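Removed from the display is one protein chain of the complex; every other protein chain stays in position.
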Amino acid sequence: MILQTPILALLLAAALSNAVALWTAWFGLRVLRGWDIASGSRAQLRLERRTGLASTLFGFVMLIQIAALLLFVFNADRMATLFVGAMCAVGTLNVNAYGFPALYLKIAVFFAASLWLILDRVDRQGRDYPLTRLKFSGALLIAPLVLTGAGTELAFFLGLKTDVITSCCSKMFTPANDGIAAEMTGTAPATALWFLGLAGVAVAATGTVSLAAARLQWLFALAGGVFFAAALTAIVSVISLYVYDHPNHHCPFCLLQREYGYVGYALYVPLFAGTALAMGAGLLSLFAGTGSLATVLPGALRRLVWASLICHGLFGAVVLSVIATSRLVLFG
Amino acid sequence: MISLRSVTKLYNEGRPNELRALSDVSLEIGRDAVTVFKGPSGSGKTTLLSIVGCMARPTSGRVLVDGRMVSGLPETFLTEERRSTFGFVFQRFNLIRGLTVAENVALPAAPLGPDPRALAARIETRLEALDLADKADTPVEHLSGGEMQRAAIARALINDAPVLIADEPTANLDTDLTHRFLDIVADLRAEGRSVILSSHDPRIWQSDLVDRVVGMADGRLAEVAA
Amino acid sequence: MSGRAPLPRATRRLRLVLALFGAGLAALALEAAHARLSRPAAELRMAASAELVRAAGLTDLALFTEARHSRNPALADLHTAFQDAPMSFGHFPSGSFAPRPAAGFGKGTLGFDADEVRR
Partner (left out) sequence: MTPGLRRQRALAEYTLAAMARRRGKNIGLVAVYAAVVFFVASAMLFSAALRREAAIVLSEAPELVVQNLLMGRHELMPGAAVETLAGIRGVAGAQGRLWGYFYDRVNGANYTLMVPFDPALIPPAGAAIFGEAIPRTRDHPWLGAPLFLSRHPGDLVRFNAAGQLTAAQGLVSSDLILIGEADFRAFFGLPPEVYTDIAVTIRNPREIDTIVQKAEALLPDARFVTRDEILRTYQKIFSWREGILVALAGASILAFAIFAAEKASGLSADEAREIGILKAIGWDMRDVIAMKLWEGGLVSVGAFLAGTVAAYLHVFAFGAALFAPVLKGWSVIYPDFPLAPEIDGIEMTALFFLTVLPYLAATLVPIWRIASADPDQVMR
């Protein structure tokens, strides 16, 4: 274990998240058993007020988780100097078997918590809180995710041994390997760009349709999911090459370093936010018929789709500017 | 129009000290009127006022405001209904000490996100109408009883609530100030607001201003006089 | 501003406090700018030190000179008294910065647990 301030901060964040997740799950069980919005009883009133607390706490944890995801990656990147053979976050995450699972779980928590918050926000605008049971069933599912994430992160930090020789990103993101990272790396740059472009068109088209028709947002969410996969593939396969001005450097983490102007953050933040918003829109569209939400939902959906489209647009702009300013010529 | 249908309110439900504050009260209160609930202390006046004013939810029964059911609403929405319809003047005024009159009057507007200059202008007008303009920047603990009540009335009306609810408004006032209060009620009525009072003060329910007196005893309506 | 109502006291107070926060942020930004601006001079100075390190063949910082075992923490000179004792951590304050090799005798190098000691 390396006693470092960012690690201490991350562990603190994880501990707080765990406490909140556990409490919310326990409270979720009580909601599932005792929720009856029509009742004017004292118990129901208390339950309602507690859902307010749960929303506040979960929102708090959500903000922490977003910041913690950034801090986790940033810190992994910084600690690379401590490990033999590591050059960026990949090396740090590869020091033991828990590094990458911890990252993936953190990302999963990010998406789950975003969806939960979107659900929560809409639910509280419906005069009979129509989604409350669903919301707290969701909390029951998210809690294990948060706990596992925190446990994996702890295992990762405890297992950081500086004398382990770890593998650098050049060994992981190379077409010569097996596995999904290698598959993504091995995708031909032109294919990846076409795929990304098509996914972008699909996002724009389904977004426009769902804005115009005020329905079919689930299609938009689907397009957003495809776009996410396409974007990650394209980043590994081709965009990174443009950033590094190097035809063989595929690492998606070195993008986050100062040498490259922190361009990784400009890519990942809008991409993740845009995907989460699109998925949120898709999720909400399932409740379009629910009585008390009928007045609230269309506006909320429109705002979500717009926000998501703006995020996707930002991502596209960053990609284009990276390609335009690069000295690397891949095509023609 | 506020309708109560078989409203019952229990406190400390299911505990040994359970208290039945209201039993099976049905009542309609019209707009553009001054209504007084009269009755001895402990008769349920205050509880009834808090249910009429959407401050508390009934244990059973229904409450409708202008035809909208509010009794099943979650607290947040009930608060929204209350904010847009009712202004409260409490028996002990409940001004917040340490703040000035103007700051106290501004409080109910805060959750609505007011424009500060427009709000300041509104407060000034309201305080002028109540002869409190020169006290705007005085901390409330330096006010006399009558001034405190007028500050509380200004606060109750700052969101332009159509209904003013006052609990025992004259309990702490001498005769002069009681008349002063009734003048204000007359003004409010002239502005087209309705006023709902609870009082065991005959000076109030014998006043010409009052359109309707509702008697209460032991949590039930006792007699209804016009 | 003439003709408009003056701002309420509470608004003025909030502006004052937010201005204070702004000043704090500005001070932080100023410090960051100072750090940025003093970088060339600092780099020059560090380059001079690095040159001395190269020219003299040094391996360690001269921060902990009170005890011989702490002078060259990277080379952990095992000659000195105290350092192999269980309590050596506390003999010299800088021992808490540069603890004795955890492995004790032998092919010890600096580390905080046995696993970290390679050679």
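Should a chain be cited, it is by its letter among A, B and C, assigned in written order, with residues numbered from 1 in that chain.
The rule we apply is simple: a contact is a pair of C-beta atoms (placed from the backbone, for glycine too) under 8 Å apart; a residue touches a chain by one contact, two chains touch by 3 or more.
The structure presented is a predicted model; accordingly, all values stated were derived computationally and were not measured.
By the touch rule given at the top, the unshown chain touches A, B, C in the complete complex. If you put the hidden chain back, the residue from A:G52, A:P144, A:G261 or A:G291 that touches it is A:G52. In the full complex, the hidden chain is touched by chain C at residues 8-11, 13-14, 17, 20-21, 24-25, 27-28, 31-32, 34-35, 38-39, 42-43, 45-46, 48-68, 71, 73-75, 77-79, 92-94, 96-98, 105-107, 109-110, 112, 118-119.
Listed here are the chain A residues that touch the chain not shown: 2-10, 12-13, 16, 49-50, 52-53, 56-57, 60, 64, 67-68, 70-71, 74-75, 78, 81-82, 84, 162.
Counting the whole complex, the residues of chain B in touch with the unshown chain are 46, 49-50, 55-56, 75-76, 79-80, 82-83, 88, 90-91, 94-99, 103, 106-116, 155-156, 159, 167.
Quick note on the criterion: only the chains that are shown with their structure count from here on.
Separating the CA-averaged centres of chain A and chain B is a span of 50 Å.
In whole angstrom, the spacing between the mean C-alpha positions of chain B and chain C is 63. For the pair chain A and chain C, the distance between mean C-alpha positions equals 34 Å. Counting partner chains per residue, chain A has no residue touching two or more of them. For chain B in complex with chain C, the residues that touch the partner chain are 100, 102-103, 106, 116-117, 119-121, 124, 137. Chain A meets chain B in the complex at residues 37-38, 40-42, 45, 48-49, 52, 124, 127-129. Of all the residues in chain C, the ones that touch chain B in their complex are 4-11.
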